[in-house]
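All protein chains but one are shown in place.
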């Protein structure tokens, strides 16, 4: 921590800050500039000091200079984490493709999609059983029946599965039926869910909150790592901005930012940022070009009758084309398809 | 719903849209402009139609013209809802003041604050027992002990209490110890929590999500009303913007927007938008001036040693001054202190 | 400036940073923490150093600790600036009311509005002669004819005038016909215009850019002060956010932020943030409650036939009511009507 005094702050105020720093069991260190004094705060992890110091007289600002997360940081672990999900791997110089229907609607629908995903070279099957919906009057998912369908189809087709867990009440049942848990954008700071999901020891796909900073997202991952589970994949899925041509703005610049600060793999989910199908492919490729180690997209055999988010789901043939293009873009950035 | 065709769309595409509208059991109605045809979709509540129609050839856009919420709407109930919490009331032409510490830290701290709140004319006592914290290493609240403290202090001082419920696991215990449940900004779209909290039949203070639109916030309230609990108070607490001089931007324009669309009372919580104490009073008064039916602020006997959010908590004497100013501003907008 | 090294940065990298600091003619000062070294940079105004230092090996970040503006800062001038415009004053513990039509449409329209403004206790007459419009097909203002009308009406009614200057080409002619120049939100960083407008020595009403930070706005004012003209009034008029219930989000928290950092007066213009008439009054009062030293609103004798922004313009009788309410809110915050 660094305490920045006002310009020409009085000696009394400087002495007071130093005294308070010592009371907090830190060591203080004066840096006297021409017009302004800055006081370094040396010692162990600061917890309560910052707020206290900010309220002292003639203090202009108090800056934290250490990162608030530790286990998730690149400084803690310089080497990329590779997350294993059954036969699939996410991380390093590989691009992993995750695909499936937005909502699991039936065994048939899921099977058709899963076979198309497998045939095109996809690595994991995704699908929603419990759907968080903005309106109480929208389709809320098949629930446990959906879990059973995706588990069975995943086994039949040979693809590990990813399913969103929407709250702690359905955590146990969801964990029993899938290979990887997804924590959605609205739950990124549902700290109880983060901790309990971590304890299942399943790998976790953590979506960035729609208004979360990069730092807050890494802190949410830290909740999981702090429980002893380091199998976490971060997912950029678009943020809330003033923009009205899409529902969310895919923040591709977050991908290199995450990778610089953390060793965790980063994938991109363009569905909600695209909104419409004709944008899903460009945004998926943009994510890979920006360095994403995976892409997650929605595929539906017949998007126009989909029970949720139809317009943004790809047809199986679009998906095949997407995988081919991902392979080429991955190569351009020194990666290969996982 | 209204389907807007592309300019000079072909007759075949127009026919197709009309056919699909009929398949969905709606009636279609053509409006032929000079260069563009628009098709009205008449009938009962549309659920799946919009997405389907958007994917048809030469369809430019599909607009919803009915509001997606019903029970929370001003059209459904033109008269203001007044929410009762023990001796207190929120709504109508009154301004209710809710105050207390950010976190309950001890019986003594809570008692001092509660007496100051009561003496200054405050109406409800707030306090956090379970604290959702961005970092796993921050103070997480006293838990059940905190619940017991605030319940006891509330009774001793004669103030009904408001406590945040952070997840479904602590819902029952929290509901047993408070008069009103608060749903925090990170939980505004935790739909399971909304539904289960509603079923306690306690009045609910619902905070706007930090990146939620007015419409999404009213839809979250609709989840509660849809369970048969209409004792909901909406709370504007600041949104995420590009601004860096505060943590959140208090959106005072949301207050008249909520009141126009919904019959539910709206209060303002400026603490997170203020960030620093010297802004809490101006922003509280701005909220009342914009029409808020209540103000919620944080008060601490000794903010510089507070375990959370110290710099934004008011001193008891500041709080007294705030209540006096609220009374004057309320009068300027045709309201009185509740 | 402070250079923050990576955790466990090598001695070689630290030496290198110190060497470069000396090359830039600064003095360096080491602060060695447990895991991280921080290097203070002491000396005169840094200009090119920051960027250079950021590119050195093992440098985590470089923080500026001095404010980038000087003349506009509260540290430079602790006492509030009071700006004089003919008989009117803006600043200090007073609330000044500026009103008039969005666009000057005719002598009659302007005269009716000006008389209503004067009668209700308004202090300055505003009106647009050159209108910056998003679409080339919208009404662009009466131009010089409009300038002449507002100048004449201002004299007849006894109100000093404020007119927006849209570019350097119309600066001279506009300056000849008004008492105060307005720089609009789209021109806040039109640096040539800022400098040339400053040189007219007229007082300047500088609107915050719709996506400008508080710091950038003060820096724009610094351009004017740097030309020797210190008669600048800052104006909060709403910012771009994700919000869709208004065109812009009035950032009332910017008002105390500006006042803390700068000695310049701050007013609020809620028209573009309100969008609709029923929000103009609440937002105006919210601005005053938050500490604004003035309010600027649009008044039209017949808003439904206004050539621009009709729905957000007040009727003369609404304006009278607004001034009365402003008087009451001003009193609640320790101010009076100017």
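So that you can tell them apart, the chains are marked A, B and C in the order they are listed, and the count of residues begins at 1 in each.
Simple rule for what comes next: a contact is a pair of C-beta atoms (placed from the backbone, for glycine too) under 8 Å apart; a residue touches a chain by one contact, two chains touch by 3 or more.
Remember, predicted model here, so these are calculated numbers, not experimental data.
Checked against the hidden chain, the listed residues A:205, A:220 or A:257 yield one contact partner: A:257.
Here one chain is not drawn; of B:110, B:241, B:293 or B:313, the residue touching it is B:241.
Touch with the chain that is not drawn comes from one residue among C:6, C:152 or C:189, which is C:189.
Of the listed residues A:211, A:230, A:293 or A:312, the one in contact with the hidden chain in the full complex is A:211. Seen across the whole complex, the unshown chain contacts chain B at 2, 4, 6-7, 29, 31-36, 38, 40, 42-44, 61, 63, 65-66, 75, 240-242, 244. Residue positions on chain A in contact with the hidden chain: 211, 213-215, 239-246, 249-257, 260, 273-274, 278-279, 282-283, 285-291, 325, 328-329, 331-333, in rising order.
On the side of chain C, touch with the chain left out of the figure occurs at residues 45, 47-48, 51-52, 54-55, 68-69, 132-139, 166-169, 186-187, 189-193, 210-211, 216, 219, 222-223, 226, 240, 276-277, 303-307, 309-311.
Quick note on the criterion: only the chains that are shown with their structure count from here on.
Seen from the Cα centre of chain C, the chain whose own Cα centre is farthest off is A. Note: centroid distance chain A to chain B, computed from Cα atoms, is 26 Å. Centroids built from CA atoms put chain C at 31 Å from chain B.
We define each chain's centre as the mean of its Cα atoms; on that basis chain A and chain C are separated by 38 Å.
Those residues of chain C in touch with two or more other chains are numbered 240-242, 244.
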